[in-house]
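Before I ask anything, here is the structure I am working with.
Every protein chain but one is kept in place in this view of the complex.
In this document, chain identifiers A, B and C correspond to the written order of the chains, with residue numbering beginning at 1 in each.
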Amino acid sequence: MIPRYTPADFQELWSPERKLSTWLEVELAACAAMEEAGSVPAGTAAGLRAKGIVLDAARVDAIEKVTKHDVIAFLTHVEEKAGIEARWLHRGMTSSDVLDSSFAILLRDAAGLLLTRAERLLRALEKRAREFAKTPLIGRSHGIFAEPTTFGLALAGHYAEIARGVGRLQAAKKEIAVGKIAGAVGTYAHLSPEIEKKALGALGLEPETVATQIVARDRHAAFFSALALLAAGIERFATNVRSWQRSDVGEAEEPFTVGQKGSSAMPHKRNPVVSENLCGLARIVRAAVTPALENVALWHERDISHSSVERMIAPDATATLGYMLDRCAALVEGLVVYPENLQRNLDRAGSLYFSEAVLLALVDSGMARQEAYVLVQRNAMRAWSGEGKFYDNLAADADISARLPAGKLAECFDLEHALAHVPAILERAFAR
Amino acid sequence: MIPRYTPADFQELWSPERKLSTWLEVELAACAAMEEAGSVPAGTAAGLRAKGIVLDAARVDAIEKVTKHDVIAFLTHVEEKAGIEARWLHRGMTSSDVLDSSFAILLRDAAGLLLTRAERLLRALEKRAREFAKTPLIGRSHGIFAEPTTFGLALAGHYAEIARGVGRLQAAKKEIAVGKIAGAVGTYAHLSPEIEKKALGALGLEPETVATQIVARDRHAAFFSALALLAAGIERFATNVRSWQRSDVGEAEEPFTVGQKGSSAMPHKRNPVVSENLCGLARIVRAAVTPALENVALWHERDISHSSVERMIAPDATATLGYMLDRCAALVEGLVVYPENLQRNLDRAGSLYFSEAVLLALVDSGMARQEAYVLVQRNAMRAWSGEGKFYDNLAADADISARLPAGKLAECFDLEHALAHVPAILERAFAR
Amino acid sequence: MIPRYTPADFQELWSPERKLSTWLEVELAACAAMEEAGSVPAGTAAGLRAKGIVLDAARVDAIEKVTKHDVIAFLTHVEEKAGIEARWLHRGMTSSDVLDSSFAILLRDAAGLLLTRAERLLRALEKRAREFAKTPLIGRSHGIFAEPTTFGLALAGHYAEIARGVGRLQAAKKEIAVGKIAGAVGTYAHLSPEIEKKALGALGLEPETVATQIVARDRHAAFFSALALLAAGIERFATNVRSWQRSDVGEAEEPFTVGQKGSSAMPHKRNPVVSENLCGLARIVRAAVTPALENVALWHERDISHSSVERMIAPDATATLGYMLDRCAALVEGLVVYPENLQRNLDRAGSLYFSEAVLLALVDSGMARQEAYVLVQRNAMRAWSGEGKFYDNLAADADISARLPAGKLAECFDLEHALAHVPAILERAFAR
Partner (left out) sequence: MIPRYTPADFQELWSPERKLSTWLEVELAACAAMEEAGSVPAGTAAGLRAKGIVLDAARVDAIEKVTKHDVIAFLTHVEEKAGIEARWLHRGMTSSDVLDSSFAILLRDAAGLLLTRAERLLRALEKRAREFAKTPLIGRSHGIFAEPTTFGLALAGHYAEIARGVGRLQAAKKEIAVGKIAGAVGTYAHLSPEIEKKALGALGLEPETVATQIVARDRHAAFFSALALLAAGIERFATNVRSWQRSDVGEAEEPFTVGQKGSSAMPHKRNPVVSENLCGLARIVRAAVTPALENVALWHERDISHSSVERMIAPDATATLGYMLDRCAALVEGLVVYPENLQRNLDRAGSLYFSEAVLLALVDSGMARQEAYVLVQRNAMRAWSGEGKFYDNLAADADISARLPAGKLAECFDLEHALAHVPAILERAFAR
């Protein structure tokens, strides 16, 4: 989490202050649940809450220097602030009851911040997709001109992929919103499933099905996988923007603000730096998946090797994805599309994309597919190497005109017909 | 996919013959759908199907050597076998309509094979967990004796994790059971959404929401992530078996068959080689995730860089996980548990695990938590370094006996009480 | 290692027969060394060798089904073939003495096969780089036209990167050519460093500095890293070919053989499928690095979790890289370059790339850099958006002509001057 790529809300979410106040919330929720169970005097939690305790992260750090244990440092500091009543906190609990339940809250809230951003991105993609629903674009497979599609359809494809990413993140959010208040090895030795359920319920969490000392780490690995999948969807979009903006293509361009400079040496340059940045950052989010998976196989009832990993990847991956979603949404909203260049490139493709229609017409006329293929290819190859136009070549080829009268051939060269189903695809996509 | 780690059904699933017959199924399903739409003469698919065509993978390979294109080689071979009627196949379709729909079928079927195996593993885990529900096990955090739990609870934790992995694989199976018959760039230029829906429906697939030339690769990345998550759950279990079987621990052991040899040099050795193997193979399954994620960001309407990756990781990751599930299920079923060693290790822990109960009793008596902590720790440390037994030390400590009369202290040392909630946790786990 | 991507020599290298014959070589080399040390009767190794034993992989597999131990199965089979004299083999050795020394031989030989191929690739890159040393190419940063370079210089850059990859592979080959014959935990309990040195020396290996039961796995991780680094160099080249071949660019093209078909639906297409394939396969080779690194931290004197990983990634990563090197070399050798398109694209850049020369001339005339930047940019931007040519705009800009007389301005627009240092760079690259 470096300042450059960290939105303010994620800076706050992962701050030491937020962490400590979340820990306190968990302790108070557990305390209140224990009051109902009778193991803590009634009113303790309310009394502590009434003190309006504000914890001092620097002081907790200083205590941890001695204890080398963060939760004990926190509890010591709470006792400093709240006095003897604080002894009722953490009753029968283990550090991870606090840590993991808090971590669940923070990851769930991070997911919430991400989902809100993703909605903005989806709205932008839908809007621009509808705007260019019928704007022809020469489709490219392998980077080679293929058949025509539309710019709006390309955007709708990204919409559908991001929407799937959102669905996966929603599922992962549910999976991660799971805490535990079950004691040192998950047996509720000095607690009970009822206390846990009540406490976690107040925090908006479900209890872990079977806890060890901690919540099982497959949940976290699933969460980071969901982040990487969403980031990969952004990466594909950004890769396409980079291609569209290439000098050789010129079909669309990132918004370029006044004052922005593209190069220290070449003043005319307008580079797709936002998209390139998004591609790089997708690698960062993706890089969190493997360590998260490596974190699953902890020893026995837990070892703490996962902790350092999570201290780094949880803020990094969530904040980076948050930044990506912000940037990508702005990019979609401001994307400058050049219909005249779209048309120019379509023209450069020289109608070769109608070859399949011709092929099918020949097959319909009774010719074997592979024979038809050879006929079409020889005329296409000639056009491609500059000898005549594709349509003219076909019309002049006796083997073809024997099968396809001029009217039939002309029917094969109909762009509108080729794109007739596009609006229906868009509606299907946006109906999610 | 090496023979050593490939179950027979996965060998068949990923064979060239199965691939070609699946391609033919897709072509025939599409053909039948086009008949209804009127673009192909009625009865064509049935007529072709009646020929009982068996494709020859070696012949297709030979043709591909010339065409350098697998689907064209396949179609050429179909025409060789089926004659001129085969020209109606593949009408308006692009290679990926066949390839991706077939791949969806194979991945879906692979998921099916995996889920069946996972059920066996779950049944075994439940059975053994119930068997040892109340068998005490000294819980270990950081590899250090913590509080007692039960062997059955440990197994139930693995059950719950595997069950979550199954849930994710079911979701991924649904996501991957998506094909496309939408033409060169997904516009249905010579097809229609209706034809696609009917054809895919006959194959048990859903249509891609917005296809490019291909089905979007985020679906596949999600699928491989689900495999890795399930493998990670197995890895955690196998890691625990390795620890339980350590000479220093001796709590459980892999089944050892007659004739099996543990070492070429040390005839007495019985090594947890199955579990170590499972840990290694989890790395292999995990290693498929990153390339699958890298496959998402293809250029424009597609590039084919994903294809070589999938040719390798799809058989490898699914077959390896299938092998893991088989082996892990057999391991659970045959796991030899040594209750006497479990008890011996519990005894070695020297009752120190009751320290928390004492701590809480002191707090209940009105002492501040951190003060109580110091009192308990000094007696525990003494016991740990061999000076007296923990209980005796506590009883002899005046600061403690001032607070806790002998009866109170004895109450803290109650194993049954500590494990009272375990049966309820198990029921919660198996009620999924 | 799937047939499609496995060169014949790698198929042989990783065959069961080659493995068994290498194991036998290690046993015989160790035996001969022990004869000199006096622990085995003189002439034993020669006698066994004289029998010309050919091992039967299927038979060894059958025995392993019972013993569940591959080296014991091998030794049993050797005894079947060679009789009682075979009892002198493996004296004081542990399985890993054989396995790891053999694995070192195979990995070293795999590296040899790769290095030979890499040399072919380097020769091809040098040849083509020299061929196009002075052929101008519009350089692109961010996909946007930048300053001119030459096609030969671009190739020379790939040459230099591949050459670095070769250097790393040579270092890794040396690191991996390390065996051990040091017994069960590396103490030479029934052996000696002298026996090991002699035996390994005969096999062209060095002894592991400090063995456990096995050779340390950091060596292997370094080896797989070297493979991935070389593959990444190929990936960068292939990515550039894909860009050069784009319909929008058209500067170079993969060789297209007679009979090859680009698409089942669009007969005119010539797709950069070799390069896309190389990009995909680079992901596969890269995917071996993480599991190889995960293999390092084995428990105590060894656990066998690394073994399954290596059974899969060693053949896969080496054979795949071998295939990549073959394909990439052929691609470079046959690459079709279109100088007329290179020139056309240079022209499309509209001389804007001379902006820096103008900027510098203004600075030389005494203007502050940022002021000069603004002046140049306003004229460049105008040209870029179609208003006049860059040179004309500059000439007509009073603020500029005040500083730069016509002659001075013209001097800035000199392509030959801009490329004058290119030949020297090439010589520096090829002098490695």
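Just so it is clear, contacts are C-beta pairs under 8 Å (C-beta built on N, C-alpha and C of every residue); 3 or more make two chains touch, one makes a residue touch a chain.
Because the structure is a prediction, the values reported are computed rather than measured.
Just so you know, the chain we are not showing touches A, B, C across the whole complex. Among the residues A:Gly280, A:Gly334 or A:Gly388, only A:Gly280 touches the chain that is left out of the figure. Considering A:Leu13, A:Met34, A:Leu48 or A:Ile72, the position touching the chain not shown turns out to be A:Ile72 (whole complex).
Taking the complete complex into account, A:Ser307 is the one of A:Ser21, A:Gln170, A:Ser307 or A:Gln343 that touches the chain left out. Interface with the hidden chain, as seen from subunit A, comprises residues 1-2, 4-5, 66-69, 71-72, 75, 90, 92-95, 183-184, 242, 257, 259-266, 271, 273, 276-277, 279-281, 283-284, 286-288, 290-291, 294-295, 299, 303-309, 311-313, 315-316, 320.
Touching the omitted chain from subunit C are residues 75-76, 79, 84, 86-92, 139-143, 146-149, 153-154, 156-157, 159-161, 164-165, 168, 171, 175, 183-190, 192-193, 209-213, 216, 218-219, 221-222, 225, 228-229, 232-233, 235-236, 238-240, 243, 279, 282, 286, 289-290, 293-294, 296-304, 356-357, 360, 363, 367-370, 417-419, 421-422, 424-425, 428-429, 432.
Interface with the hidden chain, as seen from subunit B, comprises residues 138, 140-147, 242-243, 245-249, 261-263, 265-273, 276, 290, 294, 345, 348-349, 352-353, 355-356, 359, 373, 376-377, 380-381, 383-384, 390.
Here, only the chains that are shown with their structure count from here on.
A complete topology is adopted by the chain contact network, contact being made between every pair of chains.
Separating the CA-averaged centres of subunit A and subunit C is a span of 32 Å.
Averaged C-alpha coordinates give centres for subunit A and subunit B that are 23 Å from one another. The set of subunit B residues that touch two or more partner chains comprises 75, 90, 92, 183-184, 279, 286, 290, 294, 299, 303-304.
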